Structures are given as C-alpha cells and as structure tokens.
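Scroll down for the structure; my scribbles are underneath it.
Right, chain A next:
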Amino acid sequence: MKRRALMIGAAGAMLAGTLPAEAAGIKPGLTIAFLPKQVNNPYFTTADDAGIAACKEFGASGKEVGPSSAGASTQVSYINTLVAQRVRAICISANDRNALVPYLKRAMAQGIKVVSYDSDVAPAGRQLFCSQADNETIGRDEVKLLGKMIDYSGQIAILSATPNATNQNTWIGFMKDELKKPEYAKMELVKVAYGNDDDQKSFTEMQGLMQAFPHLRGVISPTTVGVSAAARYLSSSPYKGKVTLTGLGTPNQMRAYIKDGTVQAFALWNPGDLGYLAAYAAGSLCSGVITGKEGESFACGKLGQRSIGADGVVILGPLTVFDKSNIDQFHF
Partner candidate 1 sequence: MAEMLAPLRRWEVVIWLLVLLALFLGSFLSPAFLTADNLGNLAANLSEIALMALTSTMVIVAGEIDLSVASALGMCSCLLGLLWSLHVPIALAMLAALIAGALAGAFNGVLVTWLGLPSLAVTIGTLALYRGLAFGLLGDKAVADFPTFFTNLGFGTVMGTALPNPMVLFFLLAVLTILVLHATPFGRALYAIGANPVAATFAGLPVLRHKFLLFVLSGAMSGLAGIVYTARFSSARGDNAEGFVLPVVAAVLLGGISIFGGKGSVIGVIAAVFLIGILQNALALIDVSNDILTIVTGSLLIASVLGPNLAAAVESRLERRALPGGRRRQPRRENEA
Partner candidate 2 sequence: MTDGTPILATVGVSKSFGGAVALRDVSLALHGGEAHALLGENGAGKSTLVRILAGVIEPDSGHILLNGRKQIFRNPAEARDAGVAVIYQEPTLFPDLSIAENVLIGRQPRRSWGRIDHRRSTAMVAALFAGLGVALDPARLVRGLSIAGQQLVEIAKALSYEARVLIMDEPTAALTGEETARLFAVVRRLLNQGVAILFITHRLEEAFAECQRLTVLRDGALVDSGPIAGYTPSQVVRLMVGRVLETLYPPRRGERGAPALTVRGLSAAGVYAGIDFDLHQGEIVALAGLVGAGRSEVLRGIFGIDQREGGTVHAFGREIPPGDPRAAMRMGLALVPEDRRQQGLVLDLSIIRNATLAVLRQLRRGPFSSPAKERAITAEWASRLKLKFRRLSDAVATLSGGNQQKVVLSKWLATAPRILLIDEPTRGIDVGAKAELHHLIAGLARQELAVLMVSSELPEVLGMADRILVMREGRIVGEMGGALASEESVMALATGQEGALGPARDPA
C-alpha cells in the first residue's frame, strides 16, 4: 500500500509543475477506461494512474479495469463489459496482437475509440497506438548499448517475457537484425530465454543461462520484470561484474544494482508519461480533434503537441538511458 501511494505521489508531483493552461479542444465529461495486460502489475499501475490523472486534467473520468492474469482471452470479457457500459474510449495494452481485434472492431463499430498503448494490437483493431518509443529504435538501441559495454565481442543472450509477448518479439526481431551488421560480427546471440514476466521464472532462467553458457558476456532483458530478476541473481553470484546486463527496467527497481555495480546502464521510457499520452490521445479522438490519420496532431498537456505517424502510431519519445550519473533524478 505504502509503495503504491509513493508511486502515485511521484507521478502527481511531476504533473504539478506543468499543469496545462487548457486542455485543447477536449470535451468534458468523457469516460475513458484503461485496460492493461493485467492489473496488480506495478508497471501498469504507474501508467494507468498517470493516465487517470490526465483524464482529470481535461475533465474526463478515467478508470482501470482488467484481468488478474495475462492471457490472450482474459481481456476479451473486459472489452465486452466496457462496450456494454458505453465508455467513450478504451486504452488497451494488448496481451495478443490478433486475438482481440474482432472484439475491438465491434467496440469501434459502436462508436468507442480505441487507443492501444505499450503493447499494440493489429492496426485494424485500434485507431491509435501510443508507442513508448519507436520499436525499431528500442531493439537496435538495446544492442548498441550492450555492444558498447562488452567491446562488441562475445556470446550474448536475451531474457524475454512470455514467448508470445507482442512488443518483446518485435524488439527481438530488430535486435537480431541489428546484430547482422558488420560491427557486431564478433557478437553471437546464443539463446532467447523466457521468464514469462514472472519474477521467479525469470530468476531461475537467468541462473540457467549462466550455467549453460559459461562464456556468456552479456544479457539483454527487454522487460522490467526480467531485468530486475536477472540483476538480483547477478548481484549475489560470482558472475557479478563479469556478465554485463542491460535491458528495460524501472529506476526504482534497478537503483540498488546500478549502485552496487551489477548493472552499468539500462533504459526505459517513463511509464507514467505513456499512460498520460494515451489518455490525451483518447480524449482528443473522442472530441473529434483528431481522427487518427497520419499527420494530424493534438495537444498533450505537459508533453506538448504530439503528431501521428504512419499506421496511427504516436511515439512518446526516445528512451532514457539510466546509469550511475543520472539514476537518482528518477523516481518511478
């Protein structure tokens, strides 16, 4: 409980400094629902709480509903319920790229606006996708970051979330592509392991990687759950300092490992900002400020003006790389 209050407090503090003078063109009184991959997940709690706070800014009421376990089908009943409740917009982080599309289409057919965030669905199932960062950039930047730290040589592995996670698989695709470039000729990707976004499983998978590949030099874990579990394993093992770990993690979870030298650097966007962006995108769609076409733009409170790219993608911004020098400035 205490932690949660802290997180919300942090998000609130960030917003307080930059309250928008006006919420450009957004109608008041909208209802916007956030449907994360699963509730009871700290990452989504941060994102959705910020999104709900954003709704308040422009006079809408926001809420978070969702399943307690991440599975393709578990989100469907919530989509149906939201349709029955006649919410004006659904912001969804999809557990499955395709499985939800028919249901979201049905929602859109009834006039409900659908914005995906964090994890996209197929474009047919939503009007906009608020991407934490350009997928290609995330994938390639992770490899670049690791390459620099291990002098572009040696075996590396990836510790992912579930085998079917949409965003992770997209990033991994770009990672593999990046590795084909000549500067990575001496780097070899030996395994993609799956921690299922489960702390325990990620922890033991990391153990396994260390055993199976004695010459492993680096690990990329593009998931907040995986990277913190991996860091925790390394910090108390003899491999600490010998194996380089990076990935996508939250500063709060990773602070200790940056400070004790287990991890040199990792990256992430601000999940709160992502929820905030999704809320504004949904509000603008509902108010007719935008329709979702490429090239349109909308005001997004403290994040300023945002424009829509190809395929209805709105990008939050480049990743922030966290290391010893800057980690204490971030609290989420």
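Selection criteria: all candidates are chains of the complex that A comes from, given by their letters.
Here is the rule we go by: a contact is a pair of C-beta atoms (placed from the backbone, for glycine too) under 8 Å apart; a residue touches a chain by one contact, two chains touch by 3 or more; residues count from 1.
Treat the numbers as computed from the prediction; the structure is a model and nothing was measured.
K.L.:
Please name the candidate from 1 or 2 that touches chain A in this complex.
P.N.:
Candidate touching the shown chain: 1.
K.L.:
Any idea which chain A residues touch candidate 1 in the complex?
P.N.:
That would be residues 39, 63, 65-69, 71-73, 76-78, 80-81, 83-86, 96-102, 122, 162-164, 169, 192, 194 of chain A.
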